[in-house]
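A single protein chain has been omitted; all remaining protein chains appear in their positions.
Should a chain be cited, it is by its letter among A, B and C, assigned in written order, with residues numbered from 1 in that chain.
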Amino acid sequence: MKTELTITTDPIDEAALAKRRVMDNGMGAVVCFLGVVRGNEGNETIAAIEYEAFEPMARRQFEFLFDALGQRWPVEAVRVVHRIGTVPVNEPSLWVEVIAPHRAEAFDACQFLIDEMKQKVPIWKKPIPI
Amino acid sequence: MKTELTITTDPIDEAALAKRRVMDNGMGAVVCFLGVVRGNEGNETIAAIEYEAFEPMARRQFEFLFDALGQRWPVEAVRVVHRIGTVPVNEPSLWVEVIAPHRAEAFDACQFLIDEMKQKVPIWKKPIPI
Amino acid sequence: MVSSEQMTITVKFWSYFRDYAGCPEAAIEIDNGATLAKFHEIVCDQFPKLADAKNSTLKAVGLEYEDDGFVLSDGDEVSFFPPVQGG
Partner (left out) sequence: MVSSEQMTITVKFWSYFRDYAGCPEAAIEIDNGATLAKFHEIVCDQFPKLADAKNSTLKAVGLEYEDDGFVLSDGDEVSFFPPVQGG
């Protein structure tokens, strides 16, 4: 399984990511997820979220998740971009892409990765008030 | 709920679709699905799939599905592009995007739409041998 | 000529049903008040290859699916087609 992980303070460039996609002829499904910073956190209106990562451990934990995913589903490729630092409201902090032969496994694997990431990968957020 | 349906013989331009996305500050999740033509259909190696639509009925049936989706989930926007005519192997025939406040509802609504589409929307495919 | 007890229904065939029928559409005369089920039988009599796929045939009137019990009206446009396969 091909994997690609980017942890960066740069904005996520969806169009560039889409253009760089390479997939085998046997693959029929691509599922992409974008997590976008919402303008409110609880009851508070915010301007941005500041993401902090313990980056070497985040990378290790993502590797474990990629391994678990690859053992469970016949996925060809997973790409993850997590933006850190200050991410303004209405901009994406997370982009995940899963490529698989069929739709059901692509959806399942993508959701698994995000669910597990939210339990395991050491990244934290701090709302920045307006 | 905003909806946009395109049925076209043109290639699907993901980058352009991403750039045209407009979403409210309250939205936190975007799920995109690409259905891509695989190089084999059953045991046969193919060059392309030819999609045929009964287009006015396809549009009506998509409207019904959009209504059902909007009643069930707090989705802000759904966009669907279905390419028809000859779609070569490794190119997408379907692009679906769902924008919602939270991840779970975006995934559920996107999968619902595709599942229902495959039962109801009058589009058929014919494999084109190599 | 259509008698006053008969109506004309257009039927369209989609996907490989067009090949089975040998034509994309046909105008069929049928008794007033006929149901979609009755119409389907008559079409299958006229296009025998469609009879083989009768149980998997999807039926629409205009742009919507209708049940066998649907009562047709003069001028209705019926569509018969195999299971859909979009995506």
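Worth a mention:
Following the convention adopted for this analysis, a residue touches a chain if its C-beta (ideal position, glycine included) is under 8 Å from a C-beta of that chain, and two chains touch if they have at least 3 such contacts.
Only a predicted model underlies this, so the values are computations on that prediction, with no experimental measurement involved.
Within the full complex, the chain left out of the display is in contact with A.
Looking at A:A29, A:A48 or A:L94, the residue that reaches the missing chain in the full complex is A:L94. Although one chain is not shown, part of chain A still touches it, namely residues 35, 51-54, 56-61, 82, 93-94, 114, 117-126.
The rule is simple: only the chains that are shown with their structure count from here on.
Farthest from chain C, judged by the mean position of CA atoms in each chain, is A. Rounded to whole angstrom, the centroid-to-centroid distance between chain A and chain B, based on C-alpha atoms, equals 22 Å.
Centre-to-centre separation between chain A and chain C, using Cα means, comes to 49 Å.
In whole angstrom, the spacing between the mean C-alpha positions of chain B and chain C is 29.
For chain A, the set of residues touching two or more other chains reads 103.
For chain C, residues touching at least two other chains, in rising order: 87.
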